[in-house]
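Of the protein chains in this complex, one is absent; all others appear in place.
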Amino acid sequence: MNLLLPIVTGVLYAAGIYMLLRRSFVKLIIGFTLLGNGVNLLIFLMGRLAKGKPPLIPDYADVIPGLYADPVPQALILTAIVISFGLQSFAIILIKRVYAIANTDDLDEINTTDDYA
Amino acid sequence: MNTLILRTATKYLLPLLLLFSVFILLRGHYLPGGGFVGGLVASIVFVLHALAFGAEATKKLLGLHPGYLIPIGLALALLSAMMPLIYGKALMQGLWYDQPVLIIGSLGTAIFFDIGVFLVVIGVVLTIILTLIELQKE
Partner (left out) sequence: MKYFGQSAFFISSIEYEDNWHIFARMTAAVLAGFIFALLMPIMRRVSLGRFAILNSLLPLSLFVWFASFLFSGLEGNLSSHLEWAFGASLSFKLDGLSLIFALLITGIGALVFAYSASYMKGNPYLDRFYAYLSMFMAAMLGVVLSANALTLFIFWELTSISSFFLIGFKNKDEASRKSALVALAVTGFGGLALLAAMLLMGAVTGTYSIEAMLLQPDVFASSPYTTLILVLIFIAAFTKSAQFPFHFWLPGAMKAPTPVSTYLHSATMVKAGIYLLFRFSPVFTDLALWSNTLMTVGCITMVFGAIHSLFRTDLKSILAYTTISALGTLTFLIGIGTREAIIAALVFVVVHALYKAAMFLIAGIIDHHTNTREVTLLGGLRNAMPLVAVAAFVAALSGAGIPITFGFIGKDLVYEATLHQGNMSLWLTIIALVTNILVGVAGFIAAIKPFAGRLPDALNGTKAPGPVLWFAPILLAILSLILGISPGLMDHTLLIPSLDALAINTDGVYLKMWHGINTVFWLSMVTIAGTVLIYLTAKPYKYLSGIPAKLNMLAPQTIALAMVGSFAQIATAWNKAFQSGHLRYYVLISIITILAIAAAVHLPGFHWHFDWSMIRSVAVYEWVLVVILIASVLFTVFTDSRLAAVASMGVIGYAICLIFVIYGAPDLAITQFTIDTLTVILFILVLYKLPKYLKLTRTRSKLRDGAISIVFGTLITAVVLDVLSLDRPVYISSFYADNAYLLAKGKNVVNVILVDFRGIDTFMEIVVLAVSAIGVFGLLKLKVKRHDV
């Protein structure tokens, strides 16, 4: 699996970038979400991987005996997931508002502020 | 989505799931869980309720606009972070009650900080989604 996760990360990045390069606002935000997943996975892989060994201290001990998954990337990703939710919801609502006003999803038609000031 | 099954299921699941979210929150210091996760679970419960009964009903159930939970949660987190200052310790340094408490284990400022996070997460998610559902109805 250690071999496959880098490939999955690469696929998520490629798909995310591809969607960012589209003209549709909705696709842009989908790309954003995909890229966010890719980034989370990337950070996760940068830490030490340990299958089925969560960083929990057992009842009988004061420190974790043996190998355990790296807790630092986990803490980073946990907040990243929650914050990216905040960001995504802002972006999604922005689509809604832009669509209500500009009546289009095409980024090329809404790249000037002058018409919708 | 305004179906009878959903309504009935929600009615019975709601208290159970809420209890579960509080449980996740409180045990977070020892087992998987904590403020973020608990808050998200609780939010999903309320979102489910809102989808079944409408945003107004959920607000009535909450007793206040979910937006108010955000400042309350932030204040709680901030206070628990500053508590140690009163005792001459560093900001965010943990203060712990000596005796073990049921379920939670030992009681300390970190728990209150986590509760603050819990409230903020509920407040944020519900503010976003309830407002959206309200507008959807218009």
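All chains are identified by letter, namely A and B, in their written order; residue positions are counted from 1 within each chain.
The definition used in the following text is that a residue touches a chain if its C-beta (ideal position, glycine included) is under 8 Å from a C-beta of that chain, and two chains touch if they have at least 3 such contacts.
Being a predicted model, the structure only gives us computed values, none of them experimental.
In the full complex, the chain left out of view touches A, B.
Listed here are the chain A residues that touch the chain not shown: 1-15, 17-24, 26-28, 30, 33-34, 37-38, 40-42, 44-59, 62-64, 68-72, 74-75, 77-79, 81-90, 92-97, 99-103, 105-108, 111-112, 115-117. Considering the complete assembly, chain B touches the hidden chain via residues 24, 28-37, 40-41, 43-44, 47, 51, 67, 70-71, 73-74, 77-78, 81, 91-92, 94, 96, 106, 108, 110, 113-114, 116-117, 120-121, 123-125, 127-129, 131-133, 135-136.
Criterion: only the chains that are shown with their structure count from here on.
Taking each chain's centre as the average of its CA atoms, chain A and chain B sit 23 Å apart.
Taken in their complex, chain A has these residues touching chain B: 54, 56, 78-79, 82, 85-86, 89, 93. Residues of chain B touching chain A in their complex: 30-32, 36, 40, 121, 124-125, 128, 132.
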